[in-house]
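Worksheet: the structure to be examined is printed underneath.
One chain of protein is taken out of this complex; the other chains stay put.
== subunit A ==
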Amino acid sequence: MTLTKTLLGAVAALALTSGAALADPAIIFDLGGKFDKSFNEAAFNGAERWAKETGGTYRDVELQSDAQREQYLRNFAEKGFNPIVMAGFSFATALETVAADFPDTKFAIIDMVVDAPNVRSVVFNEQEGSYLAGIAAAYAAKGDTVSFVGGMDIPLISKFACGYAEGFKSVKPEGKVIVNMTGTTPAAWNDPVKGGELTRAQKSAGSEVVFAAAGGTGLGVLQTAADEGMLSIGVDSNQNYLQPGSVLTSMVKRVDNAVYDAFTQGETLETGINVMGLSNDGVGVAMDEYNAALITPEMKAAIDDATAKIIAGEIVVHDYMSDESCPAF
């Protein structure tokens, strides 16, 4: 009797300690790997920042094959990690099945909406940040023409283009925005040569500022813009330092903040759709020492003004993905 009691007590104590020790957050990166200089790395930086600031520990894993999405999600959930963050929309299918099997575990997926009671879906208002980039382009350009280079032709990228065009036309209503997509396959994300060609073509059509939302292709756009004496606008991460003096600004998408927030909230993670926009530092335009010389006071004032109005709801930037059309095109 006493023995059983002791044993039971020991088991209970063990269960408690292991439960407490393992209530760490976890993050799964997509196939690109955590050092991809872009999306995954931003997520990784957010996790690292959380670890540094709170002294907490977290677990991460990189995928090697598609079958591992569900496997790793389950592994983390079974071992009691909570919350579990996924970087990328490709996890949606796996998450739909796993989330139902672990109702007490909280999950967060970035860039995708998964409708389940224990899932936080983080989506970004890319159109708002792009709107500000459009205003910056309008003030920087002497003439009436600016341009946009997209990666793969998907609705998400048109969302960037549409916000950019709207922002530009809010300053120069009669102006012209040339929009080009690099391709229709995933290869379009990594074709810097074609990105450069498109940029040159846009310059000969009169464009003075080019906004690249094209992953690795964008590096070719930024390079060519610097070579041709144009201004460019980077995307996702702060890319101002890549071509100092030529990159007007970068439309940053704070994936790191999304991860940081999810980790900070921990097991009490707020589920449902979490929209990251200008109001909660989800998107924005990057200002640092590399582009300080390019930002004029009236440009800065216009950007700040628009930021305030968007946050206040006085300006509503059209979301291309809501109806797959754009009034500013």
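Following the convention adopted for this analysis, contacts are C-beta pairs under 8 Å (C-beta built on N, C-alpha and C of every residue); 3 or more make two chains touch, one makes a residue touch a chain; residues count from 1.
In the analysis below, contacts and distances are computed from a predicted model.
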| request: Match the chain absent from this complex view to the correct UniProt protein name in "Nucleoside ABC transporter membrane protein", "Ferredoxin", "Phosphate transport system permease protein PstA" or "Anion-transporting ATPase". | output: "Nucleoside ABC transporter membrane protein"
| task | Have a look at A:A67, A:A100, A:A205 or A:V275 and name the one touching the chain we're not showing. | result | A:A67
| Of A:A51, A:M112 or A:A201, which sits in contact with the chain we cannot see? | A:M112
| field | Sites on subunit A contacted by the missing partner chain, in the whole complex | value | 33, 59, 61-62, 64-68, 70-72, 74-75, 89-90, 92-93, 111-112, 154-156, 184-187, 324
